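Only a single protein chain was left out; the remaining protein chains are all shown in position.
What follows is chain A.
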Amino acid sequence: MAGRTDTTFGGARLDVSWSQIRRYCYDGVTYLVYGLAVLFFLFPVLWVISLSLRTEGAVYTSLELLPSNPSLDSYREVLDSGLLRWMRNTLFVAVLSVTGILLVTTPAAYGFSRFRFRGRRSLLLAVLGFQMISPIVIVLPLYDIMRTLGLTESHTGLILLYIGLQIPFSLWLLKGYFDTIPTELDKAARIDGCNRLQTLRYVLLRPVMPGIAVVAIFNFVLTWSEFVMAYTMLSPGGEDLYTLSMGIYVFDNQLATQWTNIAAAAVIGIVPIVIFFVALQRYFVRGLTDGAVKG
């Protein structure tokens, strides 16, 4: 292939060369797109990392990404002032929320996929309809409900809230997954003596795993990053309750212009969750592309 480009531009070969040249042009444009995309999407993060490694005096001067005498002081300072605690809180809330979401939606997705009952379609559409209502629209009544139930200023309340808010989307996605699994499997399990619970547990759970992985990854990222609900429900409580996002926001407002510290806080807000996602994004993308996102 490569040998042919430099051979000839004339005669009978012209046709071949043209299509090849055109292909190289497309390749070139594609690489250009990759380059620009990487620059636009990666640079801000690199820059913030660079700032976070500087001494307070060095932020005004240089444009180099690699600071001349890097220091970890701002991380030390920031972690001491609460970020570590907020990270633990966030992890706790995210893990329990994801567990709860899976425990509630998996059976429901099975139910919608495997039963035929009156009103099934309208119920399903109604559930999906909630997907169109942004949480911000109902944050006020939710705050009121949680206050009445005594669940503000508590992680338990926040976890219940996240489960409630994330069900429609997760249900939609998982139900699509169950739909792709042939019902012959159910029938075979039944003949082998499984009731429905056992069928789900021993037969269907394995093929549905990619879908469960997508739902788990997606919801973990979402609850880890969530701001509005956490800020609304938890900010009357003490700093000890904060999650990472809201903690960093409050922190930023207190620090005013200590840019290296703010940058360090931002990096701590970015790096763990991005590493988590990059490690698992293969499953996420595969689950989305192979599976059941029906139009």
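Note that contacts are C-beta pairs under 8 Å (C-beta built on N, C-alpha and C of every residue); 3 or more make two chains touch, one makes a residue touch a chain; residues count from 1.
In this section, contacts and distances are computed from a predicted model.
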### Message
So one subunit is absent here. Using its UniProt record, which name fits best from "Carbohydrate ABC transporter membrane protein 1, CUT1 family", "DNA-binding protein", "Replication factor A" or "Tryptophan synthase beta chain"?
### Response
"Carbohydrate ABC transporter membrane protein 1, CUT1 family"
### Summary
Only one of A:Ile21, A:Leu72, A:Val137 or A:Leu185 touches the unshown chain, namely A:Val137
### Summary
Considering the complete complex, of A:Thr55, A:Ser154, A:Thr180 or A:Ser225, the missing chain is touched by A:Ser225
### Message
Just checking the interface: what residues of chain A touch the absent partner chain?
### Response
26-27, 29-31, 33-34, 37-38, 40-42, 44-45, 47-48, 51, 59-61, 63, 103-105, 107-108, 110-112, 115, 117, 120, 123, 127, 130, 132-134, 136-142, 144-145, 160-161, 163-165, 167-168, 171, 190-191, 193, 195-197, 221, 224-228, 232, 244-246, 248-249, 252, 259, 262-263, 265-266, 269-270, 273-274, 277-278, 281, 285, 288-289, 293, 295
